[in-house]
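Every protein chain but one is kept in place in this view of the complex.
Here the chain labels run A and B in written order, and each chain numbers its own residues starting at 1.
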Amino acid sequence: MVGKTIKKWWPIFVVPTLAAFIIGFLWPFIWGIYLSFCKFTTVQDVTFVGFSNYQKILLDNTFSHAFWLTVAFAFISSILINVLAFAIALALTKGFKGTNAFRTVFFMPNLIGGIVLGYIWQTLLNGLLSKWGQPLLALSAKNGFIGMLILLCWQQIGYMMIIYVAGLNNVSPDLIEAAQIDGATSRQILFKIKLPMIMPSVTICTFLTLTNGFKMFDQNLSLTGGDPAKQSQLLALNIYDTFYARSGPQWKGIGQAKAVVFFILVVAIALIQLKATSSKEVQQ
Amino acid sequence: MENNKKKSIIPTIILTILSLLWIYPIILILLNSLKKESAITTTGVFELPLGEIWNGFTNYVASVTQMDFLKSFWYSLVISVMSVVLILLCCSMCAWYIVRVNGVLSKILYYLFIFSMVVPFQMVMFTLAKTADTLKLNTPYNICIIYLGFGAGLAVFMFTGFVKGIPLEIEEAALIDGCNPLQVFFKILIPILKPTIISTAILQLMWVWNDYLLPTLVLDIKKFRTIPMAVQYFRGSFGHVQMGPMMASIMIDIIPIVIVYLVCQKYIIEGVVAGAVKG
């Protein structure tokens, strides 16, 4: 009955969101796919060129470098963040003094934007590196990569930790008590009871960290800017760079084609990951 | 009991050290923002702002006056508040409709919204900027429509998750009493949805306030700059990198966030948890 009554009210309930959605996503998305087959500088001079943009992607070795770097970055950062966030969450659910204060501190970096975070860490890391006589961020792709890992960990551990804390608090104490009575060690309790019970949290956290890792842009731009010689450039920045920093009519089409490839990659990873981890969840 | 207490000292110490490390980067920027420009060098960042290099709040004054930082602050605020309010209102209405009206349209819409959540921004950056430009959605006062469009995915997703769990009976009763759907929505749904509204608001607020690329490409840069854009401009729009004012501008960006966070901490953390569980 509710459905029937509100059905004809769609102009009020659906149209505003839908209109904005079409303007802000759907139309640009479809148009973007079309433009990946074109050569253009602005929309006034679009010519259709078929698949040639996609062929040129393969010839551009900055793209393949950025591709593998991004894959490595997303997986390493995802593992690091989840393990550390889980460890801290475990410690914080033991009921120590000041748990709330710790939680407050760990979560805070999450609220700061990527551009600002990048400059904060650039200042700190370059200071440390020069103290240790190591090449600065702009000089060494290795240091830049590690720097981005540290930055992303610092930013996201707090967020994931909170999700894990909530998950752990939901594990019924009776279950643990029962296991203790049966003589289970604390290690067994962790791996046999707690971990399986919080699989939904693991799913969502891996999903979030992986996609965040893949899509990272602001932090990359401000921390290393891709230096040295694009060696620390992740995919999102590589696409932006191809699109806006390279002049010449052929680059925009190539950039758009790269974006399509990037989009397919992110969707594929998200689907595979959701399938893989959700199959491990315990039905509660 | 005694045993338990002893055990908890070591972890507490470790956690304390870790927390100090955690806030150290921000402290470092704070210290540097109080230094003279010439002292903010790669090798000198760890020195305390004492004696010769103490600069008081000069950098803060410079950053506020030179870059019109207060204006940027205002634009960021306007954009964030308007976008979040619009997203909450429109998306909760849309989500209610999608859940309650079974039909092909609802299904298609629902999957489109979910789909939009995974698409990276780079995919649409050029075409979105062009569309916004054609429709003149390029001021802080109407860019919220773009944010509604691009942010609708997550919001609709979170609201539908919640609405599904609300029993139909209350709404039916209200309709029989003669309320129209709008009245039902505002009088009944909104109060029930409050927790989700808060968590969605927080997630969207964090995104919009800190967003850099979208406003850079969409806003009319002749007139408007948000805070992240202003920070980026400190690197060189006056021919050189002004480290002092830049450090100060970073602090001006962080301080309000920290204050809001400390005040609304409970909601923010609950919001994140609710968002993750639903998401």
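As a convention for this text, contacts are C-beta pairs under 8 Å (C-beta built on N, C-alpha and C of every residue); 3 or more make two chains touch, one makes a residue touch a chain.
Operating definition for what follows: contacts and distances are computed from a predicted model.
Between the listed names "Extracellular solute-binding protein", "Heme exporter protein C", "Ferric reductase" or "Cell shape-determining protein MreC", the UniProt record for the complex's undisplayed chain reads "Extracellular solute-binding protein". Within the whole complex, the absent chain has one touching residue among A:2, A:23 or A:112, and that is A:23. The chain not shown here is touched by just one of A:53, A:78, A:110 or A:126, and that residue is A:126. Only one of A:158, A:200 or A:225 touches the chain withheld from this view, namely A:225.
Listed here are the chain B residues that touch the chain not shown: 38, 41-43, 90, 126, 129-130, 133-139, 142, 145, 148, 216-217, 220-222, 232-233, 235-241. For chain A, the residues in touch with the chain missing from this view are 8-12, 15-16, 19-20, 23, 41-45, 126, 130, 133, 135-136, 138-140, 225, 227-229, 243-250.
Note that in this section only the chains that are shown with their structure count from here on.
Chain A and chain B have Cα centroids separated by 16 Å.
Taken together, the chain A residues at the contact with chain B in this complex read 1-3, 5-7, 9-10, 12-14, 16-18, 20-29, 31-32, 35, 43, 88, 91-92, 94, 96-98, 101-116, 119-121, 123-124, 126-127, 130-131, 136, 154, 159, 162-163, 166, 200-201, 204-205, 208, 211, 214-215, 217-218, 221-222, 236, 239-240, 243, 252, 255-256, 259-260, 262-263, 266-267, 270.
Within the complex, the chain B residues that touch chain A are 8, 11-12, 14-16, 18-19, 22-26, 28-29, 32, 42-43, 45-46, 90-91, 93-94, 96-98, 100-103, 109, 112-113, 116, 118-128, 130-132, 135, 137, 145-150, 152-153, 156, 168, 171-172, 175, 181-182, 185, 206, 209-213, 227-228, 231-232, 246-247, 250, 253-254, 257-258, 261-262, 265, 268-269, 272-273, 276-277, 279.
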